[in-house]
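Questions regarding the structure given below will be posed in turn.
Excluded from the complex is one protein chain; the other protein chains are retained at their positions.
Take a look at subunit A:
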Amino acid sequence: MGQKIEQDLQRFRKIVRGKIKSNLSKYISRGEMIGKKGNDLVSIPMPSINTPQFRYGSKGSGGVGVGEGQPGQPLTKPQDGEGDPQAGDQPGGHILEVDLTMEELADILGEELALPRIEPKGKKNVVTEKDKYSSIRNVGPESLRHFKRTYKKALKRQISTGTYSPTNPLVVPIREDKQYRSWKEVPKPDAVACVVYMMDVSGSMTDEQKEIVRIEAFWIDTWIKKHYQGVDTVYIVHDAVAHEVDEHTFYHTRESGGTKISAAYEMANKIIDARFPPTEWNVYAFHFSDGDNWGDDNAKCQEILKTQLLPKLNLFGYGQVESPYGSGEFFEHVNELTDDHENVVVTKVPDREAILASIKEFLKTGR
């Protein structure tokens, strides 16, 4: 990345994180970029600042669309009416969607990741269902050469050699990356899984730290969904108390006040007992925090983990983001458990560059 754009980017991030006083703060939107891939929506957090300008409101507005439909029929989404009718006014430039499915996206993360201890569970018998995957070979007729696959192969290679970073993507295919189309069928086990995401949203967590959690959870989610037919997700946020929330709230709430991690663990435990009995579900839990906790709560957390949660979980992952304010001592309390519990994994995620390493640690092959 060039030095100048790097400076502009840092400046933008500082404004978004409120580290620079700016009159634009009310124009910061913490939107998400959504892409539809097959039946799945890919959404990526995308903060932006919309400089105020004279714009048309909705009243009296309209536009022109393309497609079927009778007069009077509502459009699914507000269209050109809301500002921005000249989408993409980059000079002579335009954006082309790369047509990747979620599964292909997950493939990018590569063969080095695997889910620990996948067990066929579920009320139904284990059914091996045949799914069509587009298969690819590295030799073939030129007419079947496949740009997307070539690109992905290069991406994969770069991930495995450590030259790729999700936040600073630069992909350069070499000859060995060339891929050609062919087809094969692979079996996919029918197993059900539940993933519980817990996040500390107390006052000490900054927006950047939540963004890191968001990116990391996105990839974990993508990866797990690749392996299961049905995945249920549970989101819990906590400060001194815990709440179960929907996905959107999970990434956008901001609480203040102190931290009592045991509140989240207790709630996770209750939810698992009530809705996802481990006899029928593969259950994964991930907890992200900056490691600050009320001192006398630490022992209680260890107790709940040891006696309640860990026996029910395929995996418990604890990811600790950098604490700008406190000691981050909670990391050690979870780390102590790793000696006796092979389903506990701890990682530290000091910045975005560390996200990929942390995911690999959580989902490492052969664990």
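Note that in this section contacts are C-beta pairs under 8 Å (C-beta built on N, C-alpha and C of every residue); 3 or more make two chains touch, one makes a residue touch a chain; residues count from 1.
In the analysis below, contacts and distances are computed from a predicted model.
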Which name from "PqqA binding protein", "SpoVR family protein", "Monosaccharide ABC transporter membrane protein (CUT2 family)" or "NitT/TauT family transport system permease protein" does UniProt give the chain that's left off?
"SpoVR family protein"
The one residue from A:I15, A:V231, A:V245 or A:I271 touching the chain left out of view is A:I15
Contacts of subunit A with the missing chain: which residues?
1-2, 4-5, 7-13, 15, 20-24, 33, 35, 42, 44, 46, 48-49, 51-81, 83-100, 104-105, 108, 141-143, 145, 147, 150-151, 154, 166-173
